[in-house]
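Only one protein chain is missing; all other protein chains are in place.
After this line comes chain A, so read on.
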């Protein structure tokens, strides 16, 4: 009897597994698309830039997954209604926090679902979107003259090995912010132009304002992507490079090593708020607007918060300019520009393309700057009187100047892994657990190994 029940149970389990669709072996990567190279070209994708106004698209609904935590009454949701009004294409918005975005995009791709049509793409994901067959290659879909209308840095941010993986959405780099009042109190007449000057100024500020509990600078040097970002900018400033021309890690020597040595020196000088090792960008901004640090590096969109008396103690005291350079390098800054991409599994690709076209239009980019302070990816807008009029903080020219010195992080498929490895090494050096050269050599060796594993 026991045997019979066992057999019955085994048979039932087998049946359930079979019925449940448990094939065992993993499916091909890319949500069921066969491996090999990406489909490219207008014909291969069935997409045509000139057919985005086709009447047949009216009434279709596309789902857009991007960063938006303001809900259905926020500025983005209002802009989306405008798109529907103009094109007849309805938009279902899935607004999430940035930190949840990557997981949601990848989960949708793994599930092979066609529920999502358009997704946000951070600059560092371009390689994954291409090699992982997540998004449609737009290289031959978006006409060359349209592509030429975007700033080179925003276009570069959404391109992987010559493949355009998204419509450039907005421009972004890190910038240098300082507190004029604190610099004035320390008798510093102008913000530093080189990192050497920055260090000397930091020592002066620390000596004069340190007793008041103020630090010369604060940084987002928690072991996370924010640390890698700051390091990438520093590497550029010190004339280093992430990889050599043969694709091998090169940050452990030359400018890359100098950059980390400089960062460690700042920590040793005790001019950096030690909490920096625990901070991300928002923590740095909080300290800056509390008047606890005199200088910082951060992304755009700082001024509304810094000049809001309900949140800030330094209203009207902050200014922005170029991040310092070193030697022949005027300035260097990590880019954070993003794009919007069409999912490979989308069943409404042409309608999605119409949406991308709208995102890249003057109308949308201007409205988004006016309503959310997001800097356009369209070149022509920077000379547009309407944009200048909307620049209430009068920082447009300064912000735009930094865009000329953007340094892209590598956007190969393995980047996320490499960045984690690098951030660990950088943090070890900054917290004094490892010498900068040893930390970088260790990271370079691990990244080299990871590249070999990916290629094997």
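Methods note: contacts are C-beta pairs under 8 Å (C-beta built on N, C-alpha and C of every residue); 3 or more make two chains touch, one makes a residue touch a chain; residues count from 1.
One rule holds in what follows: contacts and distances are computed from a predicted model.
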According to its UniProt entry, is the unseen chain "Methylaspartate mutase", "Cobalt/nickel transport protein", "Thioredoxin family protein" or "ABC transporter permease"? "ABC transporter permease"
Answer key for A:204, A:224 or A:314 versus the chain not shown reads A:224
Which of A:180, A:194 or A:417 contacts the chain that the document leaves out: A:417
Out of A:200, A:278 or A:392, point to the residue that touches the absent chain in the complete complex. A:278
For chain A, enumerate the residues touching the unshown chain of the complex. 1, 12-13, 16-17, 19-22, 24-30, 35, 102-103, 106, 109-110, 127-128, 130-132, 134, 213, 222-225, 227, 273-275, 277-278, 292, 413-414, 416-417, 420, 423-424, 427, 431, 433, 453-455
